[in-house]
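Following: one structure in structure tokens, then a few remarks.
As you look at this complex, bear in mind that one protein chain is not there, while each of the others sits in place.
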Amino acid sequence: MSDTVRVGILGASGYTGGDLIRLLAGHPKVEIALLTAERHAGASVDSVWPHLRGAGELPALIALEDVEWPAVELDVIFCALPHATSQDVIKGLLHATGHSLLEEMIAESPGDLAESFRGEARIIDLSADFRLRDVETYERWYGQAHQAPDLQAKAVYGLPELYGADIRDARLVACPGCYPTAALLALVPLIRAGLVETDDIIIDAKSGVTGAGRGLKQQMLFSEVSEALHPYGVGHHRHMPEIDQELSVAAGKPVTVSFTPHLVPINRGELETIYVRLRRDARAADLRMAWENAYGDAPFVSVLDDDAVPATRMVRGSNQCILGAVDDRIDGRAIVIAAIDNLVKGSSGQAVQVMNLMLGFEETDGLTQLPLFP
Amino acid sequence: MSDTVRVGILGASGYTGGDLIRLLAGHPKVEIALLTAERHAGASVDSVWPHLRGAGELPALIALEDVEWPAVELDVIFCALPHATSQDVIKGLLHATGHSLLEEMIAESPGDLAESFRGEARIIDLSADFRLRDVETYERWYGQAHQAPDLQAKAVYGLPELYGADIRDARLVACPGCYPTAALLALVPLIRAGLVETDDIIIDAKSGVTGAGRGLKQQMLFSEVSEALHPYGVGHHRHMPEIDQELSVAAGKPVTVSFTPHLVPINRGELETIYVRLRRDARAADLRMAWENAYGDAPFVSVLDDDAVPATRMVRGSNQCILGAVDDRIDGRAIVIAAIDNLVKGSSGQAVQVMNLMLGFEETDGLTQLPLFP
Amino acid sequence: MSDTVRVGILGASGYTGGDLIRLLAGHPKVEIALLTAERHAGASVDSVWPHLRGAGELPALIALEDVEWPAVELDVIFCALPHATSQDVIKGLLHATGHSLLEEMIAESPGDLAESFRGEARIIDLSADFRLRDVETYERWYGQAHQAPDLQAKAVYGLPELYGADIRDARLVACPGCYPTAALLALVPLIRAGLVETDDIIIDAKSGVTGAGRGLKQQMLFSEVSEALHPYGVGHHRHMPEIDQELSVAAGKPVTVSFTPHLVPINRGELETIYVRLRRDARAADLRMAWENAYGDAPFVSVLDDDAVPATRMVRGSNQCILGAVDDRIDGRAIVIAAIDNLVKGSSGQAVQVMNLMLGFEETDGLTQLPLFP
Partner (left out) sequence: MSDTVRVGILGASGYTGGDLIRLLAGHPKVEIALLTAERHAGASVDSVWPHLRGAGELPALIALEDVEWPAVELDVIFCALPHATSQDVIKGLLHATGHSLLEEMIAESPGDLAESFRGEARIIDLSADFRLRDVETYERWYGQAHQAPDLQAKAVYGLPELYGADIRDARLVACPGCYPTAALLALVPLIRAGLVETDDIIIDAKSGVTGAGRGLKQQMLFSEVSEALHPYGVGHHRHMPEIDQELSVAAGKPVTVSFTPHLVPINRGELETIYVRLRRDARAADLRMAWENAYGDAPFVSVLDDDAVPATRMVRGSNQCILGAVDDRIDGRAIVIAAIDNLVKGSSGQAVQVMNLMLGFEETDGLTQLPLFP
């Protein structure tokens, strides 16, 4: 067995794909063996991502249909395709290749990882397709029937700080959305510790523009976004059911949150200001204590002391999540704040962290870059 | 009586002062007769505000102590001085000039406006100094005793849509802060109509950088603010007691709000996302109806239809406040959104609107500029 | 004859169209009678341009093919359609309507303006279609034969400060591009006065993003442009031949300039730094003098004194062009700087200025807004 694993990125020309290349090119135990992109098939990475010209030898981008499965011999497949496409691709690959790496992938877990590694690729999906355990919920929010419900049932929700053990044994991991990542890291320990009421959680989220992807939409043009600020998807953003789902697991009962995202003219960065009603005379200090207990060893979650509040500039370009809590002026309420880089901890960095866990690497491999400020 | 009034701006080199010049230079019934600025005394407006070089004939900036009272013969004084300085200046002027325009100013209101106009200047203060009716509250939040409690007692809170009648007869008006302006325009009609609970109001505010003024602070440098986002003053921002004060008036009982401002990398614009618990099975549509009832004739408040949400780009450079309401996913809750330009409706534009009311002008005089987008 | 003229804007949903509405809605002698937009046909102005909701009564957007010519009875047509489309539209209208307002429009000029006004609309084209006098040059740079060479021959180049007299009598005016506007206002008086060598003119231009229009291009997404800076169209930008053409007229011999535009992450604003070799021992002061002589009465050109340099913030949202000159360190060279708002003096504002000249209005009607800073 080689000392590096071979990874592929499906959808390498989007922001998520680009940041995956940036992180994986610096990963000590990884070789990037496959990069797909439909419109840019045939192009070099340099031409699509000029900032990556110093990334070393990389394969040219090819169309997904031109990938030579299984000859490409991947150990890990990062699927950074658009929502709804991911499930088709994975299902399609499965049917196309018969008794293949992908069919095996969803078979029962093999005995010895070291033996069975190559040929049984792990799939890390960065789309929304496998995040919702209930395919009916998926259908309601995404407006179409799920194309791969069997795979869905085997997918693990890829938030390492909460599901580390499951991720280690998983063959298909659905990485969380950026908004759910911040919300769940902040709220799950508080709910598990019984510190907050679960029927009165208000999440006011603010995100940089890369969260909307690289697709062409008028509302994402520079001139529309710059010097401007507004909420969007009020009452119907697709990350809501994902947050509900995981908070319900934590609470042991159905939870519905209030969630309002806002678009802010920055490239990277996501901040959630969460308003909670406290239980049992808890104070902000108790919330911090609950986080410390939950994340004592976690390399990518930091809890700020009393008077400090998270800011997106603390995490730009890094895989960190910063948490803070302050007592509210309204008795019995607290303000909880979480900051992440939506493209890293909210997407590509988290996917690399998931890979590290799946393959028994150091959790921080490839993720040691400090934030860039200014 | 001339067909224009003579106005002075104390503190003409800050952003608020600059925007006052911009608006008043285009006002059909105003002559700018005095501009003060301490560090820039002696300079022309062009040199301090190069964008105003086309504003026509304007007096040079002079130091406040060099103003020749009462020879300057002002009808209206806009006081755009820093907090805590305003009260000293106004009090000082009062003592220095004896039986003066300013002493008269706080005497009982004269009979006929047309007769008594000149010589009894109206003062429109844009600082925080006269906003809090209770001087003890002032002292607690501003860390010093109020220097002019008598004047305080006579000041009118200058939110035209709520206190129009009082403003018409006032000699000293304290213009609201930018955050309170948006919050009160959104909330007061809802509280008056009994539609929202007053003990569970959560205001998540986002503001452009000009709200912090033109003073030199490291955290306001471009490199600190750009590509970044963070909350500030969590739990102790000075606009809180002002919001409490006016909501308490509206509710007829003490109200304490949760209020968390965030700094966003834009120049102008303020957005408040307000989370309210509804009373009496009210829905978002009822909130919109309450606004329509309250603001039917108001030229500077607009209520959006069902699915539209306010955005700061709708108001950039204009005196408009845009309101919207959406039902929350949590039963019995609604999300209320208000957008203003913090320098215009949140400061200088509102001051001009106040002047228009005081002097019996058209409320929109000098304030008809459409927003600038992009 | 009514006291307002009826104007139409073809292409009202682009940035140029939007800024035309903003300016014309505040014009004292204009009624906006027609707005066309293909994709948004049927929509209200509010829905396409929420910032214009306070603009008063405006017609809904309709598709160009649904315009009822000549019943709409326009006095002025602003054509803000994409390049190459303009010529087809104007030519198409001509053929479609027979003996129509448009055919007459290109007939010889009528006698009395007051009599013949209605029914013989003036056309102000904001596209590039009629800017190049030589249709072969047009074909070379735009890759297609010109569709309306006859109309081309009758078009007047719409830079009011240089061609005011021609514009007054014109029926079809081709408004200059934003880059040529700044370059020509800076250079033509210097060339006419024989102060600069014409074979060594280097124009380094920087522009805000709205100059690229509202079309969907990946390179105009916020995340691509923000926090970034780069030259584009190096050696082949389409504004080059337009600059050459007009400088050649001024010089009386062929002139070829070096022109390199750069994209800067701002919405509005264009700055050109022009490096010239001086003739006859001229100094920067002589350049300023030449401008003063040329623009003494011009309301929209300002010349800065010695040590001041133009900045885009001096013109944001206004129709001003600011000029400055500084002696270079290299003997016999000077640095000339021009700043405009690319959407106003570089496009829509200039078009309104052109209309004012054509119709004998005050040149500044509808263009008195001061710049917005910050």
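Labels for the chains are A, B and C, by order of writing; each one numbers its residues from 1.
Throughout what follows, a contact is a pair of C-beta atoms (placed from the backbone, for glycine too) under 8 Å apart; a residue touches a chain by one contact, two chains touch by 3 or more.
Source: prediction; values computed, not measured.
Novice: Of C:Thr273, C:Ser302, C:Gln320 or C:Ser348, which residue touches the hidden chain?
Specialist: C:Thr273
Novice: Please identify which residue in C:His51, C:Arg131, C:Arg316 or C:Lys345 touches the non-displayed chain.
Specialist: Considering the complete complex, C:Arg316 is the one touching the chain left out.
Novice: For the chain that got dropped from the picture, name the residues of chain A it touches.
Specialist: 15, 18, 22, 25-26, 49-55, 209-210, 226-227, 267-268, 302, 308, 311, 313-318, 320, 343, 368-374
Novice: Where does chain C touch the missing chain, residue by residue?
Specialist: Considering the whole complex, chain C reaches the absent chain at 199-200, 202, 204, 206, 208, 223-224, 226-232, 234-235, 240, 256-260, 262, 264-269, 271, 273, 275, 309-313, 316, 326-330, 333, 335, 337, 339, 373-374.
Novice: Which positions on chain B touch the chain that was left off?
Specialist: Here the touching residues of chain B are 15, 209-210, 214, 216-218, 220-227, 265-267.
The working rule: only the chains that are shown with their structure count from here on.
Novice: Rounded to a multiple of 5, how large is the rotation, in degrees, that superposes the C-alpha trace of chain A on chain B?
Specialist: Chain A sits rotated relative to chain B by 180 degrees.
Novice: Examine where the copies chain B and chain C touch and state whether the two sides share over half of their residue numbers (same) or under half (different).
Specialist: same
Novice: Taking each chain's centre as the mean of its CA atoms, how far is chain A from chain C in angstrom?
Specialist: Chain centroid spacing, chain A to chain C, equals 47 Å.
Novice: On a C-alpha centroid basis, what's the spacing between chain A and chain B, in Å?
Specialist: Centre separation, chain A to chain B: 43 Å.
Novice: Pull out every residue in chain B that's touching 2 or more other chains.
Specialist: As it turns out, chain B has residues touching two or more other chains at 226-227, 267-268, 311, 313, 316, 373-374.
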